[in-house]
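Note sheet for the following structure.
A protein chain is absent from this complex, but the other protein chains hold their places.
By letter and in written order, the chains are A, B and C; residue numbering begins at 1 in each of them.
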Amino acid sequence: MHQRQVIRTNDFALKLANVNGTGSASANGLLMQAIFRMGIPVSGKNLFPSNIQGLPTWYEVRVSKSGHTARALDYDLCIAMNAETYARDVKEVRSGGALLYDSSWPLDAALSRPDVTFLGVPLARMCNAIFTDSRERILMKNIAYLGTLVALLDIDMGVIDELLEEKFSKKKALRDSNHKALRAGYDFAIENFECPLPIRLEKMHATDDRILIDGNTATALGCLYAGATVAAWYPITPATSVMDSFKELCAEYRKDPETGKNNYCIVQAEDELAAIGMVIGASWNGARAFTSTAGPGISLMGELIGLAYYAEIPAVIVDVQRTGPSTGMPTRTQQGDILACAYASHGDTKHILLFPANPGECFTLAVAAFDLAERFQTPVFVLSDLDIGMNDWVCPRLKWDDGYRPNRGRVLGAAELEKMTKFFRYSPENEDHVAARTLPGVHSKGAFFTRGSGHNKLGGYTEVPDEYQEVMDRLAKKHKAAAAAVPAPILHKQVDAAFGIISLGGCDPAVREAVAALAERGIIADYLRVLGFPFGAEVEAFLAAHERVFVVEQNRDAQLRTLLTMETSAPKEKLRSVLVYGGFPLSSRHVIDGITAQLAQLEHR
Amino acid sequence: MHQRQVIRTNDFALKLANVNGTGSASANGLLMQAIFRMGIPVSGKNLFPSNIQGLPTWYEVRVSKSGHTARALDYDLCIAMNAETYARDVKEVRSGGALLYDSSWPLDAALSRPDVTFLGVPLARMCNAIFTDSRERILMKNIAYLGTLVALLDIDMGVIDELLEEKFSKKKALRDSNHKALRAGYDFAIENFECPLPIRLEKMHATDDRILIDGNTATALGCLYAGATVAAWYPITPATSVMDSFKELCAEYRKDPETGKNNYCIVQAEDELAAIGMVIGASWNGARAFTSTAGPGISLMGELIGLAYYAEIPAVIVDVQRTGPSTGMPTRTQQGDILACAYASHGDTKHILLFPANPGECFTLAVAAFDLAERFQTPVFVLSDLDIGMNDWVCPRLKWDDGYRPNRGRVLGAAELEKMTKFFRYSPENEDHVAARTLPGVHSKGAFFTRGSGHNKLGGYTEVPDEYQEVMDRLAKKHKAAAAAVPAPILHKQVDAAFGIISLGGCDPAVREAVAALAERGIIADYLRVLGFPFGAEVEAFLAAHERVFVVEQNRDAQLRTLLTMETSAPKEKLRSVLVYGGFPLSSRHVIDGITAQLAQLEHR
Amino acid sequence: MPSPKPAVVHPHLRPNTLGLTVRDYEGAPSTLCAGCGHDSVTAAIVRAFYELERPPHMIAKLSGIGCSSKTPTYFVGGAHGFNSAHGRMPSIATGANAANRSLTYLGISGDGDSLSIGVGQLVHAIRRNLDMLYVIENNGVYGLTKGQFSASADIGTKSKRGEANQYSPIDPVSLALELGASFVARAFSGDKGQLVPILKAGLSHKGFALIDVISPCVTFNDHEGSTKSYLNTRKRMLPVISTDFVAADFVPHAAEITTEYAPGSAVSVKLHDGSTVRLRKLAEDYDTGSRQSAADEVERHRSKGEVPTGLFFVDTNSRDMHDISGTTEVPLSQVPYQKLCPGSAALDELQKSFR
Partner (left out) sequence: MPSPKPAVVHPHLRPNTLGLTVRDYEGAPSTLCAGCGHDSVTAAIVRAFYELERPPHMIAKLSGIGCSSKTPTYFVGGAHGFNSAHGRMPSIATGANAANRSLTYLGISGDGDSLSIGVGQLVHAIRRNLDMLYVIENNGVYGLTKGQFSASADIGTKSKRGEANQYSPIDPVSLALELGASFVARAFSGDKGQLVPILKAGLSHKGFALIDVISPCVTFNDHEGSTKSYLNTRKRMLPVISTDFVAADFVPHAAEITTEYAPGSAVSVKLHDGSTVRLRKLAEDYDTGSRQSAADEVERHRSKGEVPTGLFFVDTNSRDMHDISGTTEVPLSQVPYQKLCPGSAALDELQKSFR
């Protein structure tokens, strides 16, 4: 018992075990939002199944006054609402932790633990007493346990009220039901448990200038602000909400004030082959266009991605990665499409990749993607993932510079064309090895023939080796030139680092937490997070500066390490991998264990 | 003139410049075949355009008593039948060489060369005199220049007669026309030129136990002998003739003697996505099935290749590579799909690749592909190319061991199943990390559910990280295990080699010739040709044994070098590239120049 | 917790002549939403196989991706299942059928799986008259991805968010008739009495049998304003043909002979395996043996906003892929290798022509 007396304010983790399709999502969302509004750093991970209703689903909430948002692996309190996973869930509570269960039914003694406090709340009985409608009885159980948590964790009731007001301002009846259920759960806790628990909340001001947002919404915002007018897509988890958001945003911000018509066109394609085809057609014709998809879509887009690469047509492809291969686990996260995207399509091809690490970067890198795609006239991939894309993250408020103007790259206007004697599509090239393009309908002199078949630097059809090779060599140089243009990596430097760590994307919170924790143990590491491919001078410098570099990523085959090995001058021997790819978001423990284990090995050589 | 007096018997190169669709192919084929029948090592390279009629096409014949069959880059005699490319063709004749042209029209003086002998033959006038039908007049010009060559090169007229007899045994009229044209060209040469030229032929016995065959026919033969019963494909150059041959062979050898029914089923699919789907369905159901395609098809097959990898279904995919990316140059050769195949599909995937270097190996490796695909229950790629697949090669007669039995891998029969209490698809695994599979309809206990979604080692659906990971880790081990099973590389060892060369596939003749030539200059190199991926111990050993290794391949991005870097323990620094990727077959000169240039560089460091 | 669905209602668990009861034709518990139309189709399939007395392991059940495509897990656990990739089931089935023509092939797909990403493969499976039963569980939306319109959504039908579809729908029935399918039908998941006999007929038909089953999505497309809701479908559905199935070796029991026939309007069609379907037409002039007549009949009702159902067309003499390719009767997967390999002598002989 004594353990329980250690008060842990704003620093603990909850696991809520539910059945999907029973309304737990909104209650769990409210919980997360309430903590956020109390000014406390918080993160929520939704671990949901690949079906619509009736299967186990978990929601993890981590509260961390020091701002660690990575997934926590041991839980101080578990809300066990799913009998089917009960046994599993009990096991995951840390010793000294507590478990909240529905005591409407007796608890299976076999599943109790001496080192865990069991808090029984008769949620079903309560709700059956209060509500008559059967659906409501089920839904409100979630709000009832939320009420209990308000008491147990000392959540500001005012904040909760405010949230319910906003949420149900137009649905009075629903609001009242919510209040009733909330109350019931709250009162029961006050009467029966010593509240609050040692793990508890206390207002802070750490989220004042922050927002709660998921990566897919942020990506959609980025596309909106970048001036994308054409979007083509085919539904797929976890990318679907990118387009849902983009659609909503356009409906809000892209109706022409005079005509009321749409300054955008979103096409739900028949499949991914068509979606990328539409993006290519639209970009060829001068619109900023993009598609959003996941692994299976990337595979299907392969052929046309090669066409865009070779014919030099801009295209922005958002890949919200999920666990592969094949259908894999559609509702689990992974970073398994790095190589598939970097070298997408048959023949010699190389592409530009961007790696957002959080919703904030989804926003900025989405914008960067369009600028790069048009500047280099080539496909650009934004490699997000399910964890970033579908979970709510606490982020600094998004900023927008009204001075921003799209970099449309080298596009000749009517005036310029008028002055020219003759226009050739693929020459002359600039220092980026990019030639000017023209848009259909602009000027008679601008007409040219686009083809995925062999062409020379004038744009003419060719089967002559030298002419073909000349263009291919320029494309290789062009890709190299992009290294200086992709966003620079982010360096976390320390004094006397023993080694370096390179990682990307959604691994960031876990790696940063791990670096801090290792430092406490006296293990000092520099940390570089790459934001894009091809790799620039900073990456080369970091690799050169460190004898040993651990590459942390979420896939089986060390895909980022592969890319670093092939596309930098670093000797491959210095690169070691820490790989986690079970489908759940990364935790600092994975990183710490992975690195320390290897360090130990290396010593015992 | 004096140069011309150097007699060069059975050692020279010809270039025939024609217009496609004008019947030159058969004349050029006859020429090649005649030399072959004279027992002289010969090779022919058909450099044809991507259309059906009216564009420039070249046919190169190399005669080499020492058996070098790679493409020669300078030509002793050019037969210039295409006015459009005449200027280019004249340039390519080596100094001291000769050029044969149609003197029916005056020659453009501007295009003459003092160091080249011009042999004018009034081919058109002759044929117009002999023939009345306009089409025949065009076709027979080709036979007429063949006649001239018979005289100039001292080709055995008996052999030619014999060939014409065989070819036109059923078409007397045609045979007579051919004879007339041949005679006319021959007589003109005898009367007007000093025959034979210093470059001439003389019977040998170097081809007695050899055959003339193209790689695609050999691949089809391999599939026939391996026992493939289902083939699904979509037409694409240069892979189409694989299926054409397979169809003809099946019609000949696969009609059931009793019923007259087909012991095979070939489906012309609606596209490549369907073709690979059919192969997967057929393999799942217990047939040996394959498809043949080229780069664009590989891109389209990506998603389903990942399904076969993850669900562990055998599939044989023949990729007759052409010049990419995109449509690229469909009638030019390249080795540009190595990476696209090795890591095909999204998520973590790795595949088995085989690299035939000539038609003989197309035959043996096609058979090996089925054994590997079924033993390891995974897709296997046979990476041929246009040069191997569509050109006629002189090869040792194909041998077949009647003791061969297909390795169907671990497939449980009714008896075995009867004995089992319960069958699980993905365990237990054997030393190859392969589990037993069952075939539909064999036994009620064998039923299981195949899926591309997350599954555990029992074959059940899962979203549990550990269960998912367990299967993925086994797949990785399985791929490693295949290293010992793929055909071993071929080592050409020398004494005191200064460095090593690694190459693959169609580069072989050029590399072997280069190694010999370099040796004559005192530059000694060991040469290892890889036959498959994953790489086995021999490859590791070769890399370990050499300080410096040149990797010779026909693509821009050093794809084999990439694979060697990532999938062996060799430090990448020791691997240097020689890359030729213009679309024409490799010549020893490319290799020699590439290597010596780099050696020079290295010294001047 | 998912309750074991489908709950198959059956008077008594009478074993069929294989000694198997209805339970033996069930699969794993469904994980679909309670009330999903697909679960009713699953129940009907269980019933159909049970009554047809097919040995489970001689059944190959294939599907693409979608809620509908998940259902093969929920029926005939003893069959071989293949949950493949989105829209690619037709090609997988084609290959499977090519390798072994002796199994019963049942493909389950959705309107998204079949009419959007998969329409190309569906079209060509029909052209080949592949010997299989192809069931489209048609709910007008992409269920598994949460309710986007599919290509079968009717003009004007409203999404849950209230937007109306404005693209003309693809009707799998008309498409199949146009492309030459040899068995074309439509049914409603809510009408088991109609669905089961049609399924049995489709399973007994030789060649490509397509059944478009209107199967409402309770979660994303069962609201007011949806034309494919249970309510609206019940309102608009019109059995232009009622189907009654009598298996070859089958003594019809009481339940099934009670159906009364208006003399003259009934047609009996003998299927390839000897079983019979009795068709009762609504319209006198409509000829179930004529593709064009069927197409017209379907169009006539469709244009009136009705949803015509029934077995519209069946051609019992069509030639399937194997007939056309002249494949041997023995499943290719079972032809001994000795019959497949010409041997060394033949190779030597052949190579004489390679000189």
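Quick note on the criterion: contacts are C-beta pairs under 8 Å (C-beta built on N, C-alpha and C of every residue); 3 or more make two chains touch, one makes a residue touch a chain.
Everything numeric in this text was worked out from a predicted model, so none of it was measured.
Participant: Per the definition of touch given earlier, which of A:Ala25, A:Met157 or A:Ile266 contacts the omitted chain?
Facilitator: A:Ile266
Participant: Using the document's definition of touch, tell me which of A:Ala232, A:Leu475 or A:Ala510 contacts the absent chain.
Facilitator: A:Ala232
Participant: Taking the full complex into account, find the residue in A:Leu16, A:Ile199 or A:Leu307 that is in contact with the omitted chain.
Facilitator: Looking across A:Leu16, A:Ile199 or A:Leu307, the contact with the absent chain belongs to A:Leu307.
Participant: By the contact definition given up top, give the residues of chain B that touch the hidden chain.
Facilitator: 19, 21, 50-55, 82-84, 234-237, 240, 268, 270-272, 296, 326-327
Participant: Given the full complex, what residues of chain C touch the hidden partner chain?
Facilitator: Contacting residues on chain C, toward the hidden partner: 116-120, 123-124, 127-129, 151, 166-168, 170, 174-175, 178-180, 292, 295-296, 299, 303, 319, 324.
Participant: Mind pulling the chain A residues that touch the left-out chain?
Facilitator: Those residues of chain A that touch the unshown chain are 33, 36-37, 211-213, 221, 224-225, 227, 229-230, 232, 253-254, 256, 259, 261-267, 269-271, 273-287, 289, 303-304, 307, 397-402, 404-406, 439-444, 446-453, 461.
What we mean here is this: only the chains that are shown with their structure count from here on.
Participant: Count the C-beta contact pairs for B-C and for A-C, then tell me which is higher.
Facilitator: If we tally the C-beta pairs in contact for B-C and A-C, the bigger total goes to B-C.
Participant: What parts of chain A, by residue number, touch at least two of the other chains?
Facilitator: 50, 296, 326-327
Participant: Provide the list of chain C residues touching at least two other chains, using ranges where the numbers run on.
Facilitator: Chain C, residues with two or more chain partners: 85.
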